[in-house]
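As C-alpha coordinates, the structure follows; a few thoughts come after it.
Removed from the display is one protein chain of the complex; every other protein chain stays in position.
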Amino acid sequence: MVTDALTLIGQVLGCLGLVLALVGAVNDLIAAIGFVRFKNFYLRLHALTVGVIGGTFYPLIGLGTYALFCIAPPLGYYVAGVSYVTAFFVLITAPAGSHAIARGAHRAGYRPEPAREDKLAKDREEGVME
Amino acid sequence: MMEAATLLWIYFYSVLLVTVFLSLYGVYRRPNVLKKIIMLSIFGDAANVLAVLMGFRKNAASPPVYPGQTYTEWSAPNSTQLQQFASAAVDPVPQVLVVTAIVIGLAVLIFLSAAAILLYRHYGTLDVRLIRQKIIEGGVEE
Amino acid sequence: MLSLETQMYILAGAVGLYILSSLIYAYKLATEKSVPDMVILVDSLTYDLAVFIVALSILTQNAYLAVGALPLAIWAYVFDIYMSKYLEGRELGD
Partner (left out) sequence: MFQGPIIFGLTVNEILLAVFLTLALIFTYKTLVERDLVKAVVYSGGEAVSYALAFVVMYAPDLVLAYVAVGLGIYSALFLFVITRTERYEKEVVEA
(Lines give C-alpha, C1' and ligand atoms only; values in the text may rest on other atoms or scores of the structure.)
Protein backbone atom coordinates (compact mmCIF):
# COMPACT_ATOMS: atom_id res chain seq x y z
CA MET A 1 0.00 0.00 0.00
CA VAL A 2 2.64 2.48 1.08
CA THR A 3 4.91 1.28 -1.69
CA ASP A 4 2.18 1.87 -4.26
CA ALA A 5 1.66 5.42 -3.00
CA LEU A 6 5.41 6.11 -3.13
CA THR A 7 5.61 4.75 -6.69
CA LEU A 8 2.71 6.98 -7.71
CA ILE A 9 4.38 10.04 -6.17
CA GLY A 10 7.58 9.16 -7.99
CA GLN A 11 5.73 8.85 -11.29
CA VAL A 12 4.05 12.24 -10.77
CA LEU A 13 7.38 13.92 -9.94
CA GLY A 14 9.02 12.34 -12.99
CA CYS A 15 6.29 13.56 -15.31
CA LEU A 16 6.52 17.04 -13.76
CA GLY A 17 10.24 16.99 -14.53
CA LEU A 18 9.49 16.02 -18.11
CA VAL A 19 7.05 18.92 -18.41
CA LEU A 20 9.76 21.19 -16.94
CA ALA A 21 12.15 20.04 -19.68
CA LEU A 22 9.58 20.82 -22.38
CA VAL A 23 8.90 24.28 -20.91
CA GLY A 24 12.63 24.88 -20.83
CA ALA A 25 12.90 24.02 -24.53
CA VAL A 26 10.18 26.59 -25.29
CA ASN A 27 12.05 29.13 -23.14
CA ASP A 28 15.18 28.50 -25.14
CA LEU A 29 13.32 29.09 -28.40
CA ILE A 30 12.03 32.40 -26.96
CA ALA A 31 15.59 33.36 -26.08
CA ALA A 32 16.74 32.57 -29.62
CA ILE A 33 14.01 34.80 -31.05
CA GLY A 34 15.06 37.50 -28.60
CA PHE A 35 18.63 37.32 -29.90
CA VAL A 36 17.34 38.05 -33.38
CA ARG A 37 14.92 40.80 -32.40
CA PHE A 38 16.79 42.91 -29.82
CA LYS A 39 18.69 46.00 -30.88
CA ASN A 40 22.02 46.09 -29.05
CA PHE A 41 24.33 44.05 -26.89
CA TYR A 42 23.03 45.13 -23.47
CA LEU A 43 19.49 44.19 -24.43
CA ARG A 44 20.64 40.82 -25.73
CA LEU A 45 22.06 40.07 -22.28
CA HIS A 46 18.44 39.76 -21.09
CA ALA A 47 17.82 37.14 -23.74
CA LEU A 48 20.99 35.38 -22.60
CA THR A 49 19.59 35.27 -19.05
CA VAL A 50 16.35 33.70 -20.28
CA GLY A 51 18.35 31.20 -22.31
CA VAL A 52 20.62 30.20 -19.43
CA ILE A 53 18.36 30.12 -16.37
CA GLY A 54 15.09 29.23 -18.08
CA GLY A 55 16.58 27.18 -20.88
CA THR A 56 19.43 25.35 -19.18
CA PHE A 57 19.06 25.32 -15.40
CA TYR A 58 15.38 24.31 -15.11
CA PRO A 59 15.51 21.63 -17.86
CA LEU A 60 18.55 20.08 -16.24
CA ILE A 61 16.73 19.93 -12.89
CA GLY A 62 13.69 18.45 -14.65
CA LEU A 63 15.68 15.85 -16.54
CA GLY A 64 17.50 14.89 -13.35
CA THR A 65 14.22 14.39 -11.49
CA TYR A 66 12.80 12.37 -14.35
CA ALA A 67 15.88 10.15 -14.48
CA LEU A 68 15.85 9.72 -10.71
CA PHE A 69 12.26 8.51 -10.50
CA CYS A 70 11.34 6.99 -13.85
CA ILE A 71 14.44 5.15 -15.09
CA ALA A 72 15.90 1.88 -13.80
CA PRO A 73 18.45 2.50 -11.01
CA PRO A 74 22.05 2.43 -12.33
CA LEU A 75 21.40 4.54 -15.41
CA GLY A 76 18.90 6.75 -13.60
CA TYR A 77 21.19 7.60 -10.67
CA TYR A 78 24.08 8.27 -13.00
CA VAL A 79 22.18 10.68 -15.26
CA ALA A 80 20.55 12.38 -12.26
CA GLY A 81 23.95 13.02 -10.67
CA VAL A 82 25.40 14.42 -13.89
CA SER A 83 22.47 16.75 -14.50
CA TYR A 84 22.27 18.05 -10.92
CA VAL A 85 25.99 18.81 -10.79
CA THR A 86 25.88 20.49 -14.19
CA ALA A 87 22.86 22.58 -13.14
CA PHE A 88 24.65 23.69 -9.98
CA PHE A 89 27.75 24.78 -11.88
CA VAL A 90 25.69 26.57 -14.54
CA LEU A 91 23.85 28.43 -11.81
CA ILE A 92 27.14 29.58 -10.31
CA THR A 93 29.21 30.34 -13.40
CA ALA A 94 26.81 31.83 -15.93
CA PRO A 95 25.97 35.09 -14.05
CA ALA A 96 29.67 35.64 -13.31
CA GLY A 97 30.56 35.14 -16.97
CA SER A 98 27.85 37.43 -18.31
CA HIS A 99 28.79 40.13 -15.80
CA ALA A 100 32.44 39.88 -16.85
CA ILE A 101 31.64 40.12 -20.54
CA ALA A 102 29.32 43.11 -20.00
CA ARG A 103 31.97 44.96 -18.02
CA GLY A 104 34.61 44.19 -20.63
CA ALA A 105 32.36 45.34 -23.46
CA HIS A 106 31.62 48.65 -21.76
CA ARG A 107 35.30 49.26 -21.12
CA ALA A 108 36.18 48.37 -24.70
CA GLY A 109 33.90 51.11 -26.01
CA TYR A 110 30.73 49.30 -27.01
CA ARG A 111 27.98 51.75 -26.04
CA PRO A 112 24.22 51.02 -25.84
CA GLU A 113 23.22 52.45 -29.21
CA PRO A 114 19.59 53.73 -28.97
CA ALA A 115 19.91 55.14 -25.45
CA ARG A 116 18.76 58.32 -23.75
CA GLU A 117 21.65 58.61 -21.36
CA ASP A 118 24.71 56.56 -20.40
CA LYS A 119 25.39 57.40 -16.77
CA LEU A 120 28.19 54.89 -16.33
CA ALA A 121 30.23 56.42 -19.13
CA LYS A 122 29.55 59.94 -17.78
CA ASP A 123 30.63 58.98 -14.28
CA ARG A 124 33.75 57.41 -15.64
CA GLU A 125 34.60 60.54 -17.61
CA GLU A 126 34.12 62.74 -14.55
CA GLY A 127 36.23 60.44 -12.46
CA VAL A 128 33.51 59.65 -9.93
CA MET A 129 34.06 55.93 -10.31
CA GLU A 130 36.98 54.09 -11.74
CA MET B 1 18.32 5.72 -57.71
CA MET B 2 20.44 5.24 -54.63
CA GLU B 3 19.11 5.08 -51.12
CA ALA B 4 18.91 8.20 -49.00
CA ALA B 5 21.34 6.70 -46.48
CA THR B 6 24.03 6.14 -49.13
CA LEU B 7 23.69 9.71 -50.33
CA LEU B 8 23.95 10.95 -46.75
CA TRP B 9 27.16 8.98 -46.17
CA ILE B 10 28.65 10.35 -49.38
CA TYR B 11 27.68 13.78 -48.09
CA PHE B 12 29.50 13.19 -44.78
CA TYR B 13 32.78 12.30 -46.46
CA SER B 14 32.51 15.05 -49.07
CA VAL B 15 31.78 17.80 -46.55
CA LEU B 16 34.71 16.69 -44.40
CA LEU B 17 37.02 16.62 -47.42
CA VAL B 18 35.83 20.10 -48.42
CA THR B 19 36.64 21.32 -44.90
CA VAL B 20 40.10 19.76 -45.05
CA PHE B 21 40.91 21.34 -48.42
CA LEU B 22 39.47 24.72 -47.38
CA SER B 23 41.69 24.80 -44.32
CA LEU B 24 44.72 23.74 -46.38
CA TYR B 25 43.93 26.60 -48.78
CA GLY B 26 43.92 28.92 -45.78
CA VAL B 27 47.31 27.62 -44.65
CA TYR B 28 48.73 28.11 -48.13
CA ARG B 29 47.24 31.45 -49.22
CA ARG B 30 46.54 33.64 -46.19
CA PRO B 31 49.38 36.11 -45.56
CA ASN B 32 49.13 36.37 -41.76
CA VAL B 33 51.11 33.83 -39.77
CA LEU B 34 48.53 33.64 -36.96
CA LYS B 35 45.76 33.01 -39.49
CA LYS B 36 47.87 30.18 -40.88
CA ILE B 37 48.13 28.69 -37.37
CA ILE B 38 44.37 28.92 -36.77
CA MET B 39 43.62 27.22 -40.08
CA LEU B 40 46.18 24.53 -39.21
CA SER B 41 44.28 23.80 -35.98
CA ILE B 42 41.03 23.47 -37.96
CA PHE B 43 42.80 21.12 -40.37
CA GLY B 44 43.84 18.87 -37.51
CA ASP B 45 40.32 18.82 -36.07
CA ALA B 46 38.71 17.93 -39.39
CA ALA B 47 41.21 15.12 -39.91
CA ASN B 48 40.37 13.77 -36.45
CA VAL B 49 36.64 13.80 -37.19
CA LEU B 50 37.34 12.02 -40.48
CA ALA B 51 39.22 9.30 -38.60
CA VAL B 52 36.39 8.81 -36.11
CA LEU B 53 33.81 8.79 -38.90
CA MET B 54 35.62 5.83 -40.47
CA GLY B 55 34.94 3.87 -37.29
CA PHE B 56 31.29 4.93 -37.11
CA ARG B 57 28.74 2.47 -38.36
CA LYS B 58 25.39 2.76 -40.04
CA ASN B 59 22.51 2.08 -37.64
CA ALA B 60 24.85 1.95 -34.66
CA ALA B 61 22.35 1.44 -31.90
CA SER B 62 23.82 2.81 -28.65
CA PRO B 63 25.87 -0.13 -27.36
CA PRO B 64 26.04 -0.74 -23.63
CA VAL B 65 29.49 -0.19 -22.22
CA TYR B 66 29.68 -3.67 -20.75
CA PRO B 67 27.79 -6.49 -22.43
CA GLY B 68 26.81 -7.92 -19.06
CA GLN B 69 24.81 -4.70 -18.49
CA THR B 70 24.90 -4.77 -14.69
CA TYR B 71 27.12 -2.22 -12.99
CA THR B 72 27.11 -3.56 -9.47
CA GLU B 73 27.72 -7.25 -9.90
CA TRP B 74 29.68 -8.10 -13.00
CA SER B 75 29.00 -11.43 -14.67
CA ALA B 76 30.66 -12.82 -17.77
CA PRO B 77 28.51 -12.22 -20.86
CA ASN B 78 27.30 -15.20 -22.79
CA SER B 79 27.86 -15.58 -26.50
CA THR B 80 24.49 -14.12 -27.56
CA GLN B 81 25.11 -10.91 -25.65
CA LEU B 82 28.61 -10.65 -27.09
CA GLN B 83 27.25 -11.14 -30.59
CA GLN B 84 24.67 -8.41 -30.10
CA PHE B 85 27.31 -6.09 -28.67
CA ALA B 86 29.75 -6.68 -31.53
CA SER B 87 27.07 -6.26 -34.17
CA ALA B 88 26.04 -2.83 -32.86
CA ALA B 89 29.17 -1.25 -31.37
CA VAL B 90 31.29 1.37 -33.08
CA ASP B 91 35.00 0.82 -33.70
CA PRO B 92 37.05 1.92 -30.65
CA VAL B 93 40.51 1.98 -32.28
CA PRO B 94 40.22 5.37 -34.14
CA GLN B 95 38.86 6.99 -30.97
CA VAL B 96 41.90 5.90 -29.00
CA LEU B 97 44.20 7.18 -31.74
CA VAL B 98 42.40 10.53 -31.89
CA VAL B 99 42.90 11.19 -28.17
CA THR B 100 46.66 11.05 -28.76
CA ALA B 101 46.38 13.18 -31.92
CA ILE B 102 44.51 15.97 -30.09
CA VAL B 103 47.18 16.30 -27.41
CA ILE B 104 50.08 16.20 -29.87
CA GLY B 105 48.36 18.83 -32.02
CA LEU B 106 48.09 21.06 -28.94
CA ALA B 107 51.84 20.76 -28.33
CA VAL B 108 52.66 21.56 -31.96
CA LEU B 109 50.43 24.63 -31.94
CA ILE B 110 51.97 25.97 -28.72
CA PHE B 111 55.41 25.66 -30.31
CA LEU B 112 54.23 27.44 -33.48
CA SER B 113 52.69 30.27 -31.43
CA ALA B 114 55.96 30.85 -29.60
CA ALA B 115 57.70 30.95 -32.98
CA ALA B 116 55.17 33.54 -34.23
CA ILE B 117 55.81 35.80 -31.21
CA LEU B 118 59.56 35.61 -31.83
CA LEU B 119 58.97 36.43 -35.50
CA TYR B 120 56.98 39.52 -34.57
CA ARG B 121 59.69 40.70 -32.19
CA HIS B 122 62.36 40.36 -34.86
CA TYR B 123 60.61 41.81 -37.90
CA GLY B 124 57.82 43.99 -36.44
CA THR B 125 55.10 42.36 -38.53
CA LEU B 126 53.40 39.03 -39.07
CA ASP B 127 52.68 39.46 -42.80
CA VAL B 128 54.84 37.02 -44.73
CA ARG B 129 55.05 39.31 -47.78
CA LEU B 130 56.39 42.15 -45.64
CA ILE B 131 58.81 39.78 -43.99
CA ARG B 132 60.10 38.69 -47.41
CA GLN B 133 60.49 42.36 -48.45
CA LYS B 134 62.45 43.12 -45.30
CA ILE B 135 64.71 40.15 -45.87
CA ILE B 136 65.43 41.27 -49.46
CA GLU B 137 66.01 44.92 -48.52
CA GLY B 138 68.05 44.24 -45.43
CA GLY B 139 70.26 41.72 -47.13
CA VAL B 140 69.71 39.20 -44.38
CA GLU B 141 70.37 35.82 -45.83
CA GLU B 142 67.52 33.31 -45.41
CA MET C 1 0.20 8.35 -15.78
CA LEU C 2 1.85 8.85 -19.13
CA SER C 3 3.02 5.72 -20.89
CA LEU C 4 6.67 5.16 -21.72
CA GLU C 5 6.16 5.84 -25.43
CA THR C 6 4.50 9.19 -24.66
CA GLN C 7 7.32 10.19 -22.32
CA MET C 8 9.93 9.36 -24.93
CA TYR C 9 8.09 11.31 -27.62
CA ILE C 10 7.81 14.35 -25.32
CA LEU C 11 11.57 14.11 -24.76
CA ALA C 12 12.17 13.80 -28.51
CA GLY C 13 10.07 16.93 -29.07
CA ALA C 14 12.19 18.81 -26.51
CA VAL C 15 15.36 17.65 -28.32
CA GLY C 16 13.90 18.92 -31.60
CA LEU C 17 13.17 22.33 -30.07
CA TYR C 18 16.74 22.52 -28.76
CA ILE C 19 18.13 21.72 -32.20
CA LEU C 20 15.91 24.40 -33.76
CA SER C 21 17.06 27.08 -31.34
CA SER C 22 20.69 25.99 -31.80
CA LEU C 23 20.28 26.50 -35.54
CA ILE C 24 18.91 30.01 -34.90
CA TYR C 25 21.90 30.76 -32.66
CA ALA C 26 24.30 29.47 -35.31
CA TYR C 27 22.68 31.60 -38.02
CA LYS C 28 22.92 34.65 -35.78
CA LEU C 29 26.57 33.80 -35.03
CA ALA C 30 27.39 33.59 -38.74
CA THR C 31 25.87 37.01 -39.50
CA GLU C 32 26.92 38.95 -36.40
CA LYS C 33 29.23 41.96 -36.42
CA SER C 34 30.48 42.80 -32.93
CA VAL C 35 32.72 40.68 -30.72
CA PRO C 36 30.76 40.59 -27.37
CA ASP C 37 27.61 39.48 -29.19
CA MET C 38 29.50 36.63 -30.78
CA VAL C 39 30.92 35.59 -27.42
CA ILE C 40 27.51 35.38 -25.73
CA LEU C 41 26.15 33.55 -28.79
CA VAL C 42 28.84 30.87 -28.43
CA ASP C 43 27.87 30.68 -24.75
CA SER C 44 24.21 30.12 -25.53
CA LEU C 45 25.07 27.49 -28.13
CA THR C 46 27.25 25.63 -25.64
CA TYR C 47 24.71 25.65 -22.82
CA ASP C 48 21.99 24.45 -25.20
CA LEU C 49 24.06 21.59 -26.38
CA ALA C 50 24.88 20.56 -22.79
CA VAL C 51 21.16 20.04 -22.15
CA PHE C 52 20.91 18.32 -25.52
CA ILE C 53 23.56 15.78 -24.50
CA VAL C 54 21.74 14.85 -21.28
CA ALA C 55 18.40 14.49 -23.12
CA LEU C 56 20.05 12.34 -25.80
CA SER C 57 21.57 10.15 -23.10
CA ILE C 58 18.13 9.51 -21.59
CA LEU C 59 16.62 8.99 -25.03
CA THR C 60 19.08 6.29 -26.09
CA GLN C 61 19.35 4.71 -22.59
CA ASN C 62 23.13 5.08 -22.65
CA ALA C 63 24.88 6.39 -19.55
CA TYR C 64 28.16 6.84 -21.36
CA LEU C 65 26.90 9.80 -23.43
CA ALA C 66 26.10 12.07 -20.48
CA VAL C 67 29.74 12.65 -19.56
CA GLY C 68 30.21 15.61 -21.90
CA ALA C 69 27.71 17.99 -20.28
CA LEU C 70 29.82 19.26 -17.39
CA PRO C 71 32.99 20.11 -19.42
CA LEU C 72 30.88 22.00 -21.96
CA ALA C 73 29.35 24.21 -19.24
CA ILE C 74 32.64 24.81 -17.43
CA TRP C 75 34.78 25.61 -20.49
CA ALA C 76 32.17 28.04 -21.86
CA TYR C 77 32.64 30.02 -18.63
CA VAL C 78 36.42 29.95 -19.06
CA PHE C 79 36.00 31.22 -22.65
CA ASP C 80 33.90 34.11 -21.29
CA ILE C 81 36.56 35.09 -18.81
CA TYR C 82 39.34 35.04 -21.42
CA MET C 83 37.39 37.19 -23.86
CA SER C 84 36.40 39.73 -21.21
CA LYS C 85 40.01 40.02 -20.11
CA TYR C 86 41.03 40.65 -23.70
CA LEU C 87 38.29 43.27 -24.15
CA GLU C 88 39.36 45.13 -21.02
CA GLY C 89 42.82 45.39 -22.48
CA ARG C 90 44.65 43.45 -19.80
CA GLU C 91 47.13 40.64 -20.07
CA LEU C 92 45.88 37.09 -19.61
CA GLY C 93 48.01 36.48 -16.55
CA ASP C 94 46.62 39.40 -14.54
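Lettered A, B and C in written order, each chain numbered from 1.
Operating definition for what follows: contacts are C-beta pairs under 8 Å (C-beta built on N, C-alpha and C of every residue); 3 or more make two chains touch, one makes a residue touch a chain.
The structure presented is a predicted model; accordingly, all values stated were derived computationally and were not measured.
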| item | value |
| --- | --- |
| In the full complex, displayed partners of the excluded chain | B, C |
| Positions on chain C where the hidden chain makes contact | 4, 8, 12, 19, 23, 26, 29-30, 35, 38-39, 42, 45-46, 49, 52-53, 56, 59-62, 64-68, 71-72, 75-76, 78-79, 82-83, 86, 91-92 |
| Chain B residues that touch the omitted chain in the full complex | 3-5, 8, 11-12, 15-16, 18-19, 22-23, 25-26, 30-32, 34-35, 37-39, 41-42, 45-46, 48-49, 52-53, 56, 58-63, 90, 95, 98-99, 102-103, 105-106, 109-110, 113, 116-117, 120, 125-127, 129-130, 133 |
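Note that in this section only the chains that are shown with their structure count from here on.
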| item | value |
| --- | --- |
| Interchain centroid distance [CA atoms averaged], chain A/chain C, Å | 11 |
| Chain A-chain B separation of Cα centroids, rounded to whole Å | 32 |
| Contacts with 2+ other chains: residues of chain A | 74 |
| Residue ranges of chain A touching chain C (in the complex, touch as defined) | 8, 11-12, 15, 18-19, 21-22, 24-26, 28-29, 31-33, 35-36, 41, 44-45, 48, 51-52, 55-56, 59-60, 63, 66-67, 70-71, 74-75, 78-79, 82-83, 85-86, 89-90, 93-94, 96-98, 100-105, 107-108, 110 |
| Chain C - residues contacting chain A, complex | 1-2, 7, 10-11, 13-14, 17-18, 20-21, 24-25, 28, 34-37, 39-41, 43-44, 47-48, 50-51, 54-55, 57-58, 61, 63, 66-67, 69-70, 73-74, 76-77, 80-81, 83-89 |
